[in-house]
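Worksheet: the structure to be examined is printed underneath.
Just one protein chain is left out here, and the rest sit where they should.
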Amino acid sequence: MTSALVVDTALVLLVLGLALWITAARAAYGAAVGFVAYGLLLTIVWVRLAAVDVAMTEAALGSGLTGLLLLGAAARLAPYEAAEYQRRPGLGLRVLVGVLCAALAAGLAAVVLLLPDPAPSQALAVAAHLPATGLGNPVTGVLMAYRAVDTLLESVVLVPALIGVWSLSTEMAWGGRPGFLTPWRSGSALPLLARVLPPFGILVGIHLVWAGADDPGGKFQGAAVLAAMWILVMVAGLREPPRVSDRLMRFLLVIGPLCFIGIGAAGIRLAGAFLAYPEAYAKPLILAIEVGLTISVTAVLGLLLAGPPAPEPQYQRQSRRRS
Amino acid sequence: MTAFLLGAAAFILGTVALGLVRILRGPGNADRMLAAQLLGTGGVAALLLLGVATGVGAVSEVGLLLALLAAFGSVAFVTGAGRSSDASAADSAADTQGATRSEPE
Amino acid sequence: MSGTTLFGLCAAALVGLGLYGLICQPGALRKILAFNLIGSGVFLLFGVIAQRGGGVLALAGTGRDGDPVPQALVITGLVVAFAATAIAVTLLVRLAETSARGTLEGDEPPPPAPSGERRP
Partner (left out) sequence: MSLALDLFTIVAVTLGAIFFLAGTVGLLRFPDTLTRLHALTKADNLGLGLVVLGLLPQTTAPFGWIGLIAVWLLALLSGATVGQLLAEAVRPPEWDQTRTPAASPDVPPNAPEASSHD
């Protein structure tokens, strides 16, 4: 397997080179472009680490959505950048920080080299208990059964995150439409893409959720793809983002966590513990939670990228500029 | 055959890595985006080669995701470029003409 | 040296690089990028541990996957990291719109906003 080691070495060198560029680049925009490429390389690294589920999440979130977020922010912040660069700490301080960070990295590297062998693992325990859930994908099994509280809290914490983003709007803008995604102004390439790509994307997203029970995939990966398609449609100006006061949209935002909590609470009666599933119905219940969570996570991810509500006149001005 | 496929993956990764010099040199942000885009396609190719060579299942689905979202970086680039008073777009346009326009700051 | 160990060393280097960027880069967006670098390094460490933990599966002859527990943790972590990044970026853009600067430090009166953005 020496040729595999060659590939791994090439990957590691590329990842480190890009990380160096992200850290050292002078302009934030160039660093953000580097981060898009970096996310893509990490996807390949995750495949090399035999973690296809994680690779899918990284592909959808890490390089797709995060790239959109960071590039948009870098473009908005570019006018203020030159002043920042003057505030860099002095050379001596930078060298000191560099030495300390290198020491930390060396410590972590030592930990990696001294990891116990054979490695402690819960893989066998997961494999032993997986049949009880009716699932075939051990990662989904861990997310939905063994560490269900973790997943529940995560799906809940996304909602306060969105509230945090919304609360950054001005008072006049409250109740309006999110304003980060500037509708596209001219040309037909982007609207064409936004018409052709989403059917495929929605198909792939739903497939990921559905197949996630038994094969790599799952709600987070599927939701990230669905959210990406929604954002594409909004960026192309084909659909406006929903108003933040929209009742139906707010309901969709919380339906997943509500579903999760409801089924979890029912587990106290039916299976004797919070978030426990009665064995006969484990798989249908888990699928129900997955579908609810997919809807909510899609809505949250899309609206996180769409940003806080903007004043209405500004939005209309941008729409007019488009035509 | 496995060794050949892995070698091809390493070769493609290496070439697109050379293309990353464009990220370093720029000069415009559009050129950096081009390099990221080339890395995207090359990364998908390397991923497929790796997946088939090592027999990891579902790799083509990861490639599908990457291909599906490959355009997003450039979409962010063009929408963002129109936003900040066309600073980065003008920067790249100046490069296209071979003119040396000074930085706005 | 195996590929897994190599990725582990890479993860350690990423954490170090990210920490350096977090401390030494003055721009807040750069700090967010650096923080994401640290995060990806930590996630990769989890991935390395998951891959090593998958060894028992290979010994038992039931596949070549990694330990699913750390992998599931990383998936939740990635989603939460994205949400945190989105909040941080939104805060930063708001800061820049209202005070015309992209850093968290400095108390001098802000220069007039270049984009004519209306203050609340």
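By letter and in written order, the chains are A, B and C; residue numbering begins at 1 in each of them.
Rule of thumb we're sticking to: contacts are C-beta pairs under 8 Å (C-beta built on N, C-alpha and C of every residue); 3 or more make two chains touch, one makes a residue touch a chain.
Since this is a predicted model, take the numbers as computed values, not measurements.
If you put the missing chain back into the full complex, which of the shown chains would it touch?
Visible chains that the missing one touches: A, B.
Provide the residue numbers of chain B that touch the chain removed from this figure.
The list for chain B reads 1, 4-5, 8, 11-12, 15-16, 18-19, 21-22, 28, 30-31, 33-35, 37-38, 41-42, 44-45, 48-49, 52, 55, 57, 60-61, 63-64, 67-68, 70-71, 74-75, 77-78, 81-82, 89-90, 92-93, 95-98.
Which parts of chain A face the unshown chain closely enough to count as touching?
Spelled out for chain A, the touching residues are 186-190, 192-193, 196-197, 200.
In this section, only the chains that are shown with their structure count from here on.
Of the chain pairs A-B and A-C, which one is connected by the greater count of C-beta contacts?
Comparing A-B with A-C, the pair joined by more C-beta contacts is A-C.
Using mean Cα positions as chain centres, tell me which chain lies farthest from chain A.
B
Using CA atom averages as chain centres, what separation in Å is found between chain A and chain B?
One centre to the other, that is 20 Å.
With chain centres taken as the means of their Cα atoms, state the distance from chain A to chain C in Å.
That gives a centre separation of 12 Å.
Spell out, as numbers or ranges, the residues of chain C touching 2 or more other chains.
Residues 64, 115.
Which residues belonging to chain B are in contact with no fewer than two other chains?
In chain B, the residues touching two or more other chains are 56, 85.
Can you name the residues of chain A that touch chain B in the complex?
Against chain B, chain A makes touches at 3-4, 6-7, 10-11, 13-14, 17-18, 21, 29-30, 33-34, 36-37, 40-41, 43-44, 47-48, 50, 52, 55-56, 59-60, 63-65, 67-68, 71-72, 74-76, 78-79, 81-82, 181-182, 184-185, 190, 193, 197, 200-201, 204, 208, 215-217, 221, 225, 228, 232, 235.
Sort out for me which residues of chain C touch chain A in the complex.
Within the complex, chain C contacts chain A at residues 1-21, 23-27, 29-30, 32-34, 36-37, 40, 43-45, 47-57, 60, 62, 64-69, 71-76, 78-80, 82-87, 89-94, 96, 100-103, 105-106, 114-115, 118, 120.
Show me the residue ranges of chain B that touch chain A in the complex, using the header's touch definition.
Result: residues 2-3, 6-7, 9-10, 13-14, 17, 20, 23-24, 26, 29, 32-33, 35-36, 39-40, 43, 46-47, 50-51, 54, 56-59, 61-62, 64-66, 68-69, 71-73, 75-85, 87-88, 105 of chain B touch chain A.
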